[in-house]
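Here's the structure we're looking at; comments come further down.
Rather than the whole complex, this shows some of its chains in their spots.
All chains are identified by letter, namely A and B, in their written order; residue positions are counted from 1 within each chain.
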Amino acid sequence: MITRPKVLLPKDRFFGPEARQKEIAQHLYASVAQLPLICPHGHVEPRLLGDPDYSFGTPTDLLLIPDHYVFRMLYSQGIPLERLGIPRRDVRESRPNAEAQVEQDHRRVWQIFAENFYLFRGTPTGIWFTHELRDVFGVEDKLTGESAQDIYDQIAACLAMPEFRPRRLYERFNIEVLTTTDAATDTLDYHRAIQESGWPARILPTFRPDSVVNLNTPGWGKHIETLGEVSGIEAVGYQTFIQALESRRAFFKKMGATATDHAAVTPYTTELSPQEADVIFQRALKGQATAEDATRFTGHMLMENARMSLEDGLVMQLHPGSYRDHNILIYERFGIAMGADIPVATEYTKNLHPLLNKYGNDTRLTLILFTLDETTYSRELAPLAGHYPALRLGPPWWFYDSPNGMVRFLEQVVETAGIYNTAGFNDDTRAYPSIPARHDLWRRVTCNWVAGLVARGLLDMDDAGEIVLDLAYRLAKRTYKFE
Amino acid sequence: MITRPKVLLPKDRFFGPEARQKEIAQHLYASVAQLPLICPHGHVEPRLLGDPDYSFGTPTDLLLIPDHYVFRMLYSQGIPLERLGIPRRDVRESRPNAEAQVEQDHRRVWQIFAENFYLFRGTPTGIWFTHELRDVFGVEDKLTGESAQDIYDQIAACLAMPEFRPRRLYERFNIEVLTTTDAATDTLDYHRAIQESGWPARILPTFRPDSVVNLNTPGWGKHIETLGEVSGIEAVGYQTFIQALESRRAFFKKMGATATDHAAVTPYTTELSPQEADVIFQRALKGQATAEDATRFTGHMLMENARMSLEDGLVMQLHPGSYRDHNILIYERFGIAMGADIPVATEYTKNLHPLLNKYGNDTRLTLILFTLDETTYSRELAPLAGHYPALRLGPPWWFYDSPNGMVRFLEQVVETAGIYNTAGFNDDTRAYPSIPARHDLWRRVTCNWVAGLVARGLLDMDDAGEIVLDLAYRLAKRTYKFE
């Protein structure tokens, strides 16, 4: 019998090979490896933790179907999403036969994935997945077509055990606080259920009002109606709209939220008079808002949300620069977040000028900027964050949540903005069991980077020890006001 | 007698200095160093290989005069192109004395070059040149003003020998397949001559229709006439133009072509109706096309060529982003490709949206994207190629075909798109004897980069061994359909 190849997950992984730097990196890593996880931004479904009967389903349900990092790569090599078991949303609408094309046999989906797992060589998704399989599910064999079904069995066996329920994993992962991301209209029932369950975990909502402030959101009118229902304030005009939003922010804050989150194609900001805002809002209610209306209103609402954050203390996050649903066919068949969101060049210096001049000098505001355009790290973001008291820089986002992406961030940001204008790490994931792998990657990469500074005489070990603690734990906790 | 300094070309060149990584790199390199060369995109003149009596001329004819990588650097330091023997194209037209300014003594040109060879310290051109002199011509002395004439003699002696005829070098270089780049109107006579000669080499044409699809090409009307002559289909309107193009594609395919190539200042794509396209085409025939007509027609023709590629299977290459002939004086005196083509910022996400939405999900299409704007590697190209089945990314192009350029490409592309959405290497050169040096550089740099992944625990040796084979040989062969 042939021994199957084993996974590679060495203890000194992600550390540079030079002996002295590696020794320092290992020393630093030892001081942070076991710290609790601070998860201030992510996309885990609240239901996972709110519903005590929640089951992860099959290994394919848990690990493949919800993770666009995984299936986008397979799709890019010509494997249809239907063969990967991704449900079509257009089934009942117009194409009754579409459902038949979706693979229902999760073992077959897993087999396809395993046979193509080599595509992830050298990618962070490959690294997270390997880490996750071994450390969460105890898988020692390398994932290949040959080992696929045995590994499927092993994961499925785990998932049948009570120790693999979401709440037990939360404890095992040593999470100190985990935030979800929730629509402004969300009633936060699962959050309430968690709080009322007596389970002493800290699961907090985050207020994300995109679908009501971005006028070109599909179904915007419907969202505004819902906003009226859940807030008890019908948004018949701009003034009541603001009141409804403020009411929702207060509700989220009462439910534990410490932050809001905002997406926009650009970080454009502008200030409208209440009259101008109302005219646009009224046009939108009639379904007559123009593209320019939407742009200006979104830009104005970023400023309004900054103003509200000054007042209620919620930390404001801005995630601009994604051209969402670039592939229309995929959007129509499968919906949003299907791996077809593509970055565009993003400008911050001019776009944020109105907001920063009005609120950027006020230390009551914390505005965390993220980017999908790495050229802005050294050119715009670090100079801005190295000056305005209200600004902090979020960690490398999305495609850049990777060993090279993290190093590029650190090397291009820190020299100008320092460590202390950054916001530490967040995992930003919807792949719940990948959380420890992602934090571990960040901790290893930052320790190795700091070790490089020490090895080149740029930092002493005392400062290095402080920095790795800050990056691994303290900065996220402080910036998001979890203290 | 003083010993002249010798060239530096150590066996472990381009590998990092750390012992373990270097050992891995050397091990990996040993597995790919001797593989045949796949040359799927380049600018070698077909006549070199098609005309059995072809002579390279003097060392200056072979190595300096045709290579704008070389003479641009000397020009930048104030040495007129005339002194470098570059022929003026304006001689007979208006300036009868211009010819007299062009240095005719190739030994003197070589002397100037040698005395200024220090300008290439730290550049890939310096590296290729040194490699080429030693490995192709056996030159052991460092090129300086003092050694210049002896080295000239040594190269000239080589060039007089039958072993240094182009076809013999093709065999010595271990080239498996070499493509040229040919105008849509080219009759491919040299390709036919090679095929009929019985010489068992694989020299294939590539279909490049820029001069007939870009309406602002100087002499466009003349090119359209020629297109009619060679295709037998007179392009009197848009419909016949398309028929003529399809006829040429079929001819190129019959002659062995597996690919097309397209340049444009931007990768802008748009779809015109046949009526709109015809209106613009008719205006162009009358010499009345506007700049906007040209932009829209080029954008439309990129889509049309993608449609044709779907149908005939020719791989489509797109090389955008060069501001050609930036220096008007140089263009007027010496013509095109004189080292004055300067990159501009390039946008792919929005520009390719029409093309990708129409054809990007179709696995019959292979569209290989190149860039002169490295900011798009991580921001646009890797996310696009990591999603759309039709897309692949070409290797670092032109100015980036260098040790640092290759590393930047790999580090910014692979984490998002993986190895398998790249198209391997191509040398893209018109400097025929530099081909082995360029492939060797790529192989060494990729092996060292992969060794770094292994040394940091990101890859196991089995995967590393596969990747270096893929990058050195298999990906180019597969992507360009040479299998």
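Criterion: a contact is a pair of C-beta atoms (placed from the backbone, for glycine too) under 8 Å apart; a residue touches a chain by one contact, two chains touch by 3 or more.
Just so it is clear, the model here is predicted, and its values are computed rather than measured.
The complex is a homo-oligomer: 2 chains are shown here, and the full assembly described by the structure file contains 3 identical copies.
The rule is short, and it goes like this: only the chains that are shown with their structure count from here on.
Taking each chain's centre as the mean of its C-alpha atoms, chain A lies 40 Å from chain B. On the side of chain A, the complex with chain B involves touching residues 5, 8-10, 12-18, 72-73, 75-78, 118-124, 127, 142, 323, 326-330, 339-345, 372-375, 399-400, 402-405.
Those residues of chain B lying in contact with chain A across their complex are 18, 20-21, 347, 349-350, 353, 356-357, 360-361, 363, 375, 378-380, 382-389, 391, 411-412, 414-421, 452-453, 455-460, 462-463, 466-467.
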